[in-house]
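Scroll down for the structure; my scribbles are underneath it.
Take a look at chain A:
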Amino acid sequence: MIAAYLVLLIPLTGMAFFALAGHRADSGAWNIRLNAVNLIATLWLAINVLREGTILSAGKAFLIDPFNVYLIVLTAFVGLTTAIFSAPYMAHEMETGRLNDARLKLYHAMYQGFMLSMYLVLTTNNMGILWVAMEGATLATVLLVSLYRTPESVEAAWKYFILCGVGIAQALFGTILLYYAAEQIGSEENALLWSVLYENADKLNPEVLKIAFVFLLIGYGTKIGLVPLHNWLPDAHSEGPTPMSAVLSGLLLNDALYAVVRNKMLVDGATQSDMAGFLMMGFGLLSFLVGALFLHRQKDIKRLFSYSSIEHMGMMTFAFGIGGPLATFAALLHMTVHSLTKSAIFVTVGHASQLAGTQNMEKIRGLIKTQPAIGWGLLIGTVSIAGFPPFGVFTSEFLVLLATMRSYPWLAPLLLLGIGIAFAGLFRHIQPIVYGDRPEGQQPIKANLWPVMIHLGLVLWLGLAIPGFLADWFSQATLLISGSAP
Partner candidate 1 sequence: MNWLLAMSQTVLFVALAPLLAGWIKCCKCRLQNRKAPSLFQPYRDLLKLTRKQPVVSDQASWIFTISPYIIFSAMVLAASIVPLIAVDLPTSASADVIVLIGFFSFARFFLALAGLDIGTAFGGMGSSREMTISTLAEPAMLMGIFALTMSASTTNLSLAIDFVLDEGLVLRPSFIFALLSLMLVAIAETGRIPVDNPATHLELTMIHEAMILEYSGRHLALIEWASQLKLMLYGVLIANIFFPWGIAERITPGDLGYGLLFIIGKLAFLSILLALSETLFAKMRLFRVQEYLSFAYLLGLLGMLSHIILEGAR
Partner candidate 2 sequence: MNIEQLDFYTQAILSLAALVGLTSFLMLGQGRLLRLIFVFAVQGFLLALTTAAAAYSLSNYHLYISAALTLVLKVILIPWMLRRQVLKMNMHRDVEALSNNTAVMLGGASLMLFSYYILHPIVQTSSLVMLNALAVSLSVMLLGMLLMISHRQAVAHVVGFMSIENGLFFAAIVATHGMPMVVELGVAFDVLVAAVLFGIFFLHIRTSIDSLDVDLLNRLSEVDK
């Protein structure tokens, strides 16, 4: 249990440290160190959970089970690699004069603050605190989106703030209804604790929970970026600094989905119906298709990949909605590989736009010829996210398709169609970017591509063969969520 406290304490001290110490030349390095220490702490926590099963802290404030512990490790991992990428990236931004000391201090403090709220979302056992932490994540990142202080970035941050704030208010309303239902069965003391709610799920009033779930899905769905609540997402991703886009896409969206799935488990227990699942499938499929279609219209490279995030989050929501062990397993796997691939892509995109000095895709050309590492990184990342074998995204998408074929075969063509559209949308933009001639005066830059290689390597590994312990881990989580092992 100490590990769990440690996981929360490290970013907290990190945030205080950066806020108090101000910006130093080695802030980026410290950011890496803090995240590295935290990764070790999360691994320790994960080993504990895998050995002993679910851990409930004293006072029941924190709950670590196989479902969230794997997300915790993923969070720490992506947090670390993004920090590794962020150090030289931010130094470069500083050199070009887009940022100053005060903003970098804010950036590093809020990076840790964001990590803290992510860990809090994942570890807490209290549905109310889950909401508070989720809102905290918005508050931590909103100033980072407008870090460059351009009119566009201020607009994007304002949109992000207002939309997510208003959206997540619905989730609090849902949580209040949940609390109301829990109070009715008389567990006043711990009525918002997930573990208590889960034990008594069958006693909760189904009518109340049905309505509550609609609010929860809309609320957290805004954060997932489900269509039609997605408008903030492309703006926030495209205007913020690239490391922020990487953690937003790789972590925040996942955690919002995590919150929805936790609530779905309660609602399913209470209503004994597929109502929650159908809602998630509907929203998920819509987001998947709309995201795929919008890929074609983009001009900004970061906007392009944020629509790809919407598309993939839609697919995960859809898969969790189907329920069942196979679909749940696929969704968990997809969560992992999407996080890894998407943050890798954002890292390369960040380098690519620094290289070309623009985010406009019509102006970024000839990456392979200028700097092969970035060009190939982007190409392989895109191949992977589009769902090509042998990458992990292919495996998970294939499993989702398989699960769909079993449960709702008439939806499978729609999924296939969406994957095809998304593939075309990505490649029509990326192909001229990576190939093509090198424009005049384009020079290679100092880039750290280790995070990209590690991420893509992992995704490749997950695609070729899922290691035994990991498969076991996913199975435990699947068992927890869907009630039976795959």
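Here is how the candidates were picked: all candidates are chains of the complex that A comes from, given by their letters.
The rule we apply is simple: contacts are C-beta pairs under 8 Å (C-beta built on N, C-alpha and C of every residue); 3 or more make two chains touch, one makes a residue touch a chain; residues count from 1.
What you see is a predicted model; the values in this text were computed from it and never measured.
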(message) Sticking to the defined contact criterion, which numbered candidate from 1 or 2 is in contact with chain A in this complex?
(response) 2
(message) Could you list, by residue number, the parts of chain A that touch candidate 2 in their complex?
(response) 126, 128-129, 131-132, 135-136, 139, 142-143, 146, 149-152, 154-159, 161-162, 165-166, 169-170, 172-173, 176-177, 179-180, 183-184, 191-192, 205, 207-208, 211, 234-235, 238-239, 294, 297
